[in-house]
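Notes follow the structure.
All protein chains but one are shown in place.
Note that the chains take the letters A, B and C in the order they are written out, and that residue 1 is the start of every chain.
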Amino acid sequence: MKTVHLELLLGRVVRDPEGKKAGRIFAVRAEPDGEDCVVTEYLLGTAAMMSRLGISAKRLLGWPIRRKPLSIPWDLLDLRDPKKPRLLCSLAELKGKKG
Amino acid sequence: MKKKLPDELELARDLLDKQVVDRDETKMGRVDGLVLELREGKPPRVDHLEMGSAVLARCIHPRVESWVDALRRRIGVQKTGRYRVPWAAVQEIVPYQVKLDVKAAETPAFAWEHWLRDHVIAHIPRGLKGKAN
Amino acid sequence: MQAAGWVFAMRSSISQGAPLFGALALAATLCLACASKSPQEKLLDATKPAASWIATLRMTGERWNANSVPASFVKATAGKAVDELGAVAEEAGKSPVPPEVRLPLQRLMTAARAAGSGLERAVEAGDRPAAARQVARLAALEGELAAWRSGQKGRAP
Partner (left out) sequence: MSMKKAATLALGILTSVGGFFDVGAIATSAQAGAIFRYQLLWALALGTILVVFLVEMSGRFAAVTRQALPDAIRQQFGFTSWLVPFVVLTLIHFLTLGAEIGGICFALHLLTGLPVSLWALPVAALVWLFLWRSTFSAIENSTSLLGLITLAFVVAAWRYHPPMGQVLAGMLPTLPHHEPARYGYIAVGLLGAIISPYLFYFYSSGAVEDEWDESYVAVNRGVAVIGMGFGSIISVAAIVVAAMVLAPRGIQVDDYHQAALMLTQVFPFWGFALFAVSMGIACVGAAVELSLAMAYTSAQTFGWNWGENLDPREDARFCLTYTGAILAAALLILFGVDPLKLTLFSMAINALVLPFVALPFLLLMNDRKLLGKHANGWISNAITILTLVVAIVLAVVSIPLMFLGG
């Protein structure tokens, strides 16, 4: 059984096949599925960290920062080497999908 | 027993590092680690939670883990520094704790607590405590 | 969660702050070095706690005579004061200032220590008039030390 430790995965830099940096993993979304609990997406970047820590720049500093965390669906992230998570499509493609 | 889980979980925020209680609400540790199983063609699933000194030591450095483990074996109170809780045992997740369908006293998480209770606390006369509340 | 990135962010902010912090520490050290005091000023500084200890002895004696503090307290305070005054006397002895400056101070410290020990003995014997005499002696020494200090302040560069 191939496993990965979440506590060691958080904060890792994700790169796309061309080696471009996509950001650090700060959050992992999951949902219960019958008896199981399955991962749906991974969230990257400062915005993910901020939302993870409940920080709202608007409340704290008085001005809004409009940046959304970069989200990667579960099937587009290769975790076989947890130290070097790899994006399965290019960064541009991922961003393009969202429009 | 029916599980009480939110519809959507953010694993790092809603699970990791949270206080763990047993079915009698006895505090038994924290979610020190969380292990995902990678499956071919299917989304990764949460396999088990981990608790214990080895898990924490690993977060600092793998070398620290080996030191902590050597120390644990020498002292010999705990059989394992890595207590695994299968996902099926997770009963309830609320903002301030994670409830497991186990009994704390029967798990390795309570090895030290029991050793200290039987070898130290039992020898000191206790006061009015326990009757209070 | 294991916010490695969070730690990373904190670490980098600390390391960015380090030069600033280092500069401040350096500035402080430089200030210390520039402000290195003349032997006279150093001696003057050392006499400040001495004056405070003589005043303490005097007040302790007065309060004992008024039945406000126990004998054991006088004993402990006098013991501490005599030690501290001894340390000042020693510093004065080692100071490179001219003898006409330090000798009167050394004499003052010796007299104050004697008064402190005298007070301790008087209290141990329960002798109130003797304690009152030591208090008066301490008051006089307080004045003399103040005079010495203002004389030095006038001469200090």
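Simple rule for what comes next: a contact is a pair of C-beta atoms (placed from the backbone, for glycine too) under 8 Å apart; a residue touches a chain by one contact, two chains touch by 3 or more.
Keep in mind that this is a model prediction, so the values were computed, not measured.
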Touch criterion as defined above, residue of C:38, C:52 or C:150 at the omitted chain: C:52
Listed residues B:56, B:85 or B:102, member touching the removed chain: B:56
Hidden partner interface residues of chain B, rising order: 16-20, 26-30, 32, 51, 56, 59-60, 95-96, 104, 112-114, 116-117, 120-122, 124, 126-130, 132-133
Residue ranges of chain A at the interface with the undisplayed chain: 7, 10, 53-56, 59-60
For chain C, residues in touch with the removed chain: 1-4, 6-7, 10, 21, 24-25, 28-29, 31-32, 48-49, 51-53, 55-56, 58-60, 63, 66-73, 75-77, 80, 84, 142
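By our rule, only the chains that are shown with their structure count from here on.
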For chain B paired with chain C, centre-to-centre distance based on mean C-alpha positions, whole Å: 56
Distance between the centres, which are taken as Cα means, of chain C and chain A, whole angstrom: 62
Averaged-CA centre spacing for the pair chain B and chain A, given as whole angstrom: 26
Contacts with 2+ other chains: residues of chain C: 1-2
Multi-chain contact sites of chain B, meaning residues that touch two or more partners: 12-13, 16, 59
Sites on chain B touched by chain A in the complex: 3, 5, 7-13, 16, 32-38, 42-47, 55, 58-59, 87-88
Residues of chain A defined as touching chain B within the complex: 1-8, 10, 26-33, 35-40, 52, 74-75, 79-80
